[in-house]
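Pasting a structure below so you can have a look.
Only one protein chain is missing; all other protein chains are in place.
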Amino acid sequence: MASIWEYANPKKFIETTDRLLPWFSALALLCLVVGLVWGFFFTPDDYKQGSTVKIIYLHVPSALMAINAWMMMLVASLIWIVRRHHVSALAARAAAPVGAMMTVIALATGAIWGQPMWGTWWAWDPRLTSFLILFLFYLGYMALWSAIENDDTAADLTSVLCIVGSVFAVLSRYAVNFWNQGLHQGASLSLDKEENVADVFYHPLLMSIAGFVLLFVALVFLRTQTEIRARRMRALVARERLQ
Amino acid sequence: MMPDLGKYAQAVLSSYAVSITLLVLLVGISVLRARKVRRELAETEQRVRRNG
Partner (left out) sequence: MIALLIRDLKLGTRAGGGFGLGLSFFLIVVVLVPFGVGPEMGQLSVIAPGILWVGALLACLLSLDRIFALDWEDGSLDLLATSPLPMEGVASVKALAHWLTTGLPLVLAAPVLGVLLNLPVSGIWPLIWSLALGTPALSVIGTFGAALTVGLKRGGLLLSLLVLPLYVPTLIFGAEVARRGAVGMDMATPLLMLAGITCGTIALLPFASAAVLRVNLR
């Protein structure tokens, strides 16, 4: 791999990802199946949380991906602004729905996990609330892409939105922590992934996380290809109309 | 075979069901759209080559 910028060429990107996609997909499926089966069938219950600890194998990886997807979009947006590689802008667009879905899964599993613990289907726990806000950022980003006709303009505007949004997302995280902890230190019933996870849970969790990461990469490869082809088709159709 | 999930069975099972369903949905939609766009692009390119 001479330079990663080679793949900024749409044709080269499609050729390379065509070769990589089957491997990443298969590996993703393998890790997911191994991780989830291991975690579901072959791990003990937690003495505090009972069998609900098994939800960790879904909640933690999806939450991690929800955040990492946005960070990837941020990097891709910066690359677009600085180096104007269309593949980068399209990759950001491609990643958004995947990130949004990850956020939904994190929220759903978080709420379902919380219900037996907290007694309600939703609690404005700082972590869950932050993910809810992140979901809104994803929606806005995707909506802006859809609303603008000109591809380059859309790429520019959504890139700036992603950057500004990232700053505000971090701000919101602190604000929400303050909002729900300001008066009651430590009362947050957080499904803390930093709490010491015992080894017996840790390894299937790593497998599951690996599976989610590989799945994200595979989906972004696939979806970016689709965006590249769609863009090419729009260009061809536009040229046809001019003739 | 099925572990004894105790009183949390509904919570655990529904979270697995929801997550797997959503993932399958996401992958399905992505694959279907990829195929559709691939096909349409091929048709468009053919048409342009014929007329162009």
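General observations
Note that the chains are named A and B in the order they appear, and that numbering of residues resets to 1 at the start of each chain.
The working rule: a contact is a pair of C-beta atoms (placed from the backbone, for glycine too) under 8 Å apart; a residue touches a chain by one contact, two chains touch by 3 or more.
Quick caveat, the model's predicted, so the values are computed rather than measured.
Partner chains of the missing chain, restricted to those shown and counted over the full complex, are A. Of the options A:34, A:64, A:136 or A:236, the residue whose C-beta touches the omitted chain is A:136. When the omitted chain is restored, the residue from A:64, A:78, A:144 or A:213 that touches it is A:144. From the options A:55, A:176 or A:228, the residue with contact to the unseen chain in the full assembly is A:176.
In the full complex, the hidden chain is touched by subunit A at residues 133, 136-137, 139-140, 143-144, 147-148, 153, 156-157, 160-161, 163-165, 168, 171-172, 174-176, 178-179, 182.
Note that only the chains that are shown with their structure count from here on.
Look at where the CA atoms of subunit A average out and do the same for subunit B: the two points lie 16 Å apart. Those residues of subunit A that touch subunit B in the complex are listed here as 36, 40-41, 45, 50-52, 54-55, 58-59, 62, 97-98, 101, 104-105, 108-109, 112-113, 115-116, 215, 219, 222-223, 225-226, 229-230, 232-233, 236-237, 239-240, 243. By the touch criterion stated above, subunit B contacts subunit A in their complex at residues 1, 3-9, 11-12, 14-16, 18-19, 22-23, 25-27, 30-31, 33-34, 37-38, 40-41, 44-45, 47-48, 51-52.
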